[in-house]
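After this line comes chain A, so read on.
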Amino acid sequence: MTALQLCLVFSSALFCVGLVGALARSNTILVLLGIELMLNAANINFIAFWRFSPSPAPATGVMFVIFSIAVAAAEAAVGLALVIAVYRHQKNIRLQEANRLKG
Partner candidate 1 sequence: MLGSGLIQGLAVTAKNLVGSFHDPARYTNVEYPEVKTKLPEAYRNFPFLVTESASDPMGTLRCVACQICEKECPPQCIYIEKSKDKKPDATGKMQLFPAVFDIDTSVCMSCQICVEVCPFDAIKMDQVFEVATTSRFEALLLNRNQLAKPNTYYHSIHPTEAAEVDGRLAAERKAAEEKAKAAAAAKAAAAAAPKSATAAASATPPSTTPTPKPPAAPSAEAPKPPTPAA
Partner candidate 2 sequence: MNAVLIVIALVTLGAAAVAMTLRNLIHSALLLIASWAGVAAFYLWAGAEFVAFAEILVYVGAVSMVVLFAVLLTRRSRADLTVTPDSAGRAISGFIAGGAVCGVLVGAIVATPMGVGSSPTPTVTVKQIGVQLMGTHAASLLIVGVLLTVALLGAIVIASADRTDDSEDTP
């Protein structure tokens, strides 16, 4: 297995850990963290492809990751604000109970 393949396997494993967490847990914060993990896995892919690409000069992978981190930070901020809003509304943060459109 080449180093690139190792990196990709690492990234897909991390993606799946995040996916399982997001699907299986009922705690909203953990679901959000699972999504963050999936974003990180995508970033790992960008860096891996930039690192092992035949001509890495343009640094596009790095650019992509920088923007991705910025978007992920925005996502975390909004997501956790939503969590707090949900908590204020129903006094817990269980995902299954946040099923009312009106309240």
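With respect to how the candidates were assembled, all candidates are chains of the complex that A comes from, given by their letters.
The working rule: a contact is a pair of C-beta atoms (placed from the backbone, for glycine too) under 8 Å apart; a residue touches a chain by one contact, two chains touch by 3 or more; residues count from 1.
Predicted model only: the values in this text are computed from it and were never measured.
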{"item": "Pick from 1 or 2, the complex member that touches chain A", "value": "2"}
{"item": "Residue numbers on chain A that touch candidate 2, as the complex places them", "value": "1-10, 12-27, 29-30, 32-34, 36-37, 40, 43-44, 47-48, 50-59, 61-63, 65-67, 69-78, 80-85, 87-88, 91-94, 96"}
